[in-house]
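Dropping the structure in here first, questions after.
A protein chain is absent from this complex, but the other protein chains hold their places.
Coming up: subunit A.
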Amino acid sequence: MKEINLMPQTNFLITAAKQGDAIALNQLVKQWYKRIYNFALKYFGDHDQAMEVTQKTFISMNKNLKSLQDERRFKPWLYRIASNYCHEEARRQKAKWVFPFMKVQSKTDQEFIHNTKSTDRNSDPEKEFGSMELKEVLKKALAELPEEQRLVVIMKEYEGLKIREIAEAMDISENTVKSRLYYALGSLKKLLAQWNINQETIHYEL
């Protein structure tokens, strides 16, 4: 949300970077690097893949910044590049040969979630451990969503894009964005209820 406040500055940086200002360009990267990384990280739930996509996104940004006509549309434009790379990377990973022992077994994941629920959080290290587990569970919940719903949710909930911007980034109608959001939130709600996670349980001791 705070990026909205940075928008005028961002516009200025984009204009400068387009004219070949290295400092402005690097400032732009610095400003958006963390956002794109976290966007990809939530999409994959995997650091390496997120780094890969982030790097590709900024290389592409550097190369294609000139083709961006309207500086105000930078944000959806950048997320569009990132989500395209996410999609490509996911497809590449799917095509890769994955040995059964390398695969994350859903059975062990189930156990993991089960243990999460029953963890007794009395001491500090355990609390920390517990919060780490919660993070994993939420990541897992995101991973359960279909790709297009996941993208919409991440852009909306974590990246703070407007529905209009998401529609632009994904090249779909605003109604489609809303509809996907609706179903995604519904699915997440169901999943969290299934795993017995709600505001009371997670903020139990915090």
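Going forward, a residue touches a chain if its C-beta (ideal position, glycine included) is under 8 Å from a C-beta of that chain, and two chains touch if they have at least 3 such contacts; residues count from 1.
Just so it is clear, contacts and distances are computed from a predicted model.
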item: Per UniProt, the name of the complex member that is left out, chosen from "Sulfurtransferase", "Quinol oxidase subunit 1", "Transcriptional regulator, XRE family" or "Zinc-finger domain-containing protein"; value: "Zinc-finger domain-containing protein"
item: Given A:N26, A:Q93 or A:Q194, the one touching the chain that is not displayed; value: A:N26
item: Residues belonging to subunit A that touch the chain removed from view; value: 17-22, 25-26, 29-30, 33-34, 37-38, 41-42, 50-51, 54-55, 58, 62-63, 66, 134-135, 138-139, 141-142, 153, 156-158, 162-164, 174-175, 178-179, 181-182, 185-186, 188-189, 192, 197-199, 202
